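See structure below.
Apart from one protein chain that is not included, each protein chain of the complex appears where it belongs.
To keep things simple, chains are lettered A, B and C as they appear, and every chain counts its residues starting from 1.
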């Protein structure tokens, strides 16, 4: 066990997987000598050489397409998209192609690639370095989508992603990179894809979340605990396939539910979770399922007060929890 | 009034708008002499010339980007994406850029462009000519997203889209093009963006839908009527902004609700509608909100029996209605 | 060489603008038997193609993109490659390529009729889309989306290079696909890493209805090679031997570690874009006039007859064999059932893996 940050956990997972399997390599912009703009790949080119740590041209469509081709041809590429905001040129290869390779060839080919995507705000990134872009991917059958919130989950899930035989989009929240620390086992372990995790047990309401704001949910839950409200916090960890079993089990116990995410609200992850709860736990619910999410503006603005206005904070979440508790 | 098909209504709207406003022009693949692969632009190049009906190279990113640039510079481009399945190379310009132009310039610039996008299945199009791709767009604040189901709505809404000062994605269901006929007024009229339409009034349950399968909902409702169940069918028509008022008003009346769409189920339009109903009409609901949607496979397969397995049919919808009625 | 045929494009561009390949060894010279075999494949392709088109017109096949006019280019290219060694990232117009690689008319017809047992996708996809079992031949066409195969082929070649396998990956595409951003990115990436790729462009001068002059401001797609510092070779795609030689030289370069080559075979599309298209809407009648006189199949026949390799009897044998094969395949394909949806949820994800619903 060692205490480390999310970025360290990502780097360690990547390094160990590259040591374990010569088919694993990584490609992306500035991941070589620069070590990646967030230093996720720091030291890898020194250890594995420029053949397995490939600095690409500034061209996301080819990052996606080349990774896909290499994956189909027996390799295990881990591609880094520098910022989630810049992933759109690659989606033709990822949502369009990779997601359909196995189904469209009846299993004659598969696409075991990982796309590592730093995403999210609260980093003074403005409209184009803060976006939550998970919905377009999480909506697409054929992809697996992961969004860990802790160093422990990040390492274990990234290893599972690398070993998975299907295309995996691995979202890393930029604000958690250095902010969130936690104990991480030395050496090898994996966390199964598709399993949510109860990060705090509680009996009065269920709060479902993922990524950075999951930590804000824990903060808010601690505040509510002092007020006598016992909140259970479920960290989805995987956005496709969704672990609705864990969510429903919790809601059946607590009878109240809320979903919290940083991404804008309409037609998103929160709607799906709320819809599933409202359908399958209909008889158990004592209150409507509430959502706390980013506001319906195109993205998170740059200036500090504007950024704060966008971001779901522990305070905003606590307020919503209090309202739900009082329902 | 004249009876016409959806494709004729689209063509008439486009022609009338080009006659009305010299700033309106259209660009896309094969829209000139060919008249578009679905003939939506048939006759336009003869009437308006190659300057206003521009056959582009096979390059969707530039179709999106050029349309955006022209829109910002005072024109009203209507771009055609040949098939929705091929829109991904353009999303960097549309979801990434166009959606943020107004917000990101504090209103100093705007992007009044229309993207006409034939989408959807039931046309023996297989995995890459059948996709429902509306979620990625409908999720993005800054865009407006329209998906009409009838010739009347198509003409009136396309005119509103052309005159709208924001970027509009206009989804035309390919299967409705020639299948769905209806009365359309001669000459000018518009239908407001953002207003759902009750296509069938009923008192026992609310079914919310859009596009091709909205017609299947009407068919199923007719079948249920014979069984004594009176179904109200709400056609969303606009997917962003969603007209939740009309939906909620209906549900408050009927106390039961179902959402039906062709697109795959998870993290989609249906989830949002269900979540809104389950939240805001919580006290009015007599049953969980049900969803009928495409199955969780990457897209609609080619071979006829496989295609049928994917598509929500009137029978499948009627079955779900019966279950809900019996709850 | 069918040297009496001249390329309709500017012959000046038939230069090698940068990173000249002139020193590369060409492939071995073809003899009459080789050409005869190529002729056989072209004839079979034409007969099959005509049959499928006809079946579409009768409402028996859903949609067809014809290879008529592309046969010589396709058969010439495969002749220069090794079906067991190399990898083929095709696009939808590769009927002759498929036959030349050993896929049978029956298998192809199962695709056009969307029948059970179709070997690329189990009829989940359009004809010619999906992938052939890798052990048999590495033919891939994941999607109908134009140009996506180019960066994919580059990644495939990268993997081979990383493992030290000596193989050539061929990315097939049309003139229309050359406008896509992904084509630019693919060529740039392959050039930087000197990957063993052949970018094989079948330039039939139309992207559906859009003629070359509205697709680009240059005469020849091969010119683009300059932008990547790789050789660009324009070749008459009605001349199977010239295509064989150009692709052979490109394959040698690739295998020698000298990187990618852009080969442009100038061809003609004898029929509308697909069976859904009506080319009288946009294609001037003059455009097709005279072009069929250059049809590479009778031209090859003439050449083989002139050299004595082909006489009436053999020609008759070849043509009726093709008819017979296609007739039998048609019957078998029509009798085959449509796939039932029992495996509808299979292979969304790996069997047993999270999300698998099968």
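Everything below uses one rule, namely that a residue touches a chain if its C-beta (ideal position, glycine included) is under 8 Å from a C-beta of that chain, and two chains touch if they have at least 3 such contacts.
Predicted, not measured: the structure shown is a model, and the values here were computed from it.
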Touch criterion as defined above, residue of B:3, B:21, B:46 or B:165 at the omitted chain: B:165
Of B:4, B:61 or B:180, the one touching the omitted chain in the full complex: B:61
In chain A, positions touching the absent partner: 29-30, 32-35, 37, 55-62, 85-86, 88-89, 124, 126-129, 295-298, 301-306, 308-310
For chain C, residues in touch with the removed chain: 17-19, 179-185, 188, 191-192, 213-218, 223-224, 226-230
Touch list for chain B against the chain that is not drawn: 25, 51-52, 56-57, 59, 61-62, 64-75, 77, 89, 92-93, 96-97, 100-110, 141-142, 144, 164-166, 192-194, 238, 240-241
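Definition applied: only the chains that are shown with their structure count from here on.
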Of all other chains, the one whose Cα centre sits farthest from chain B: C
Central subunit by CA centre of mass proxy: B
Cα-centroid distance, chain A relative to chain B, in whole angstrom: 30
Inter-chain centre distance, chain A versus chain C - centres from mean C-alpha coordinates, in Å: 41
Per-residue overlap in chain A, given as positions that touch at least 2 other chains: 61, 89, 92, 96, 100, 103-104, 141-142, 240
Junction residues of chain C, two or more chains touched: 121-122, 124-125, 129, 143, 145, 181-182, 348
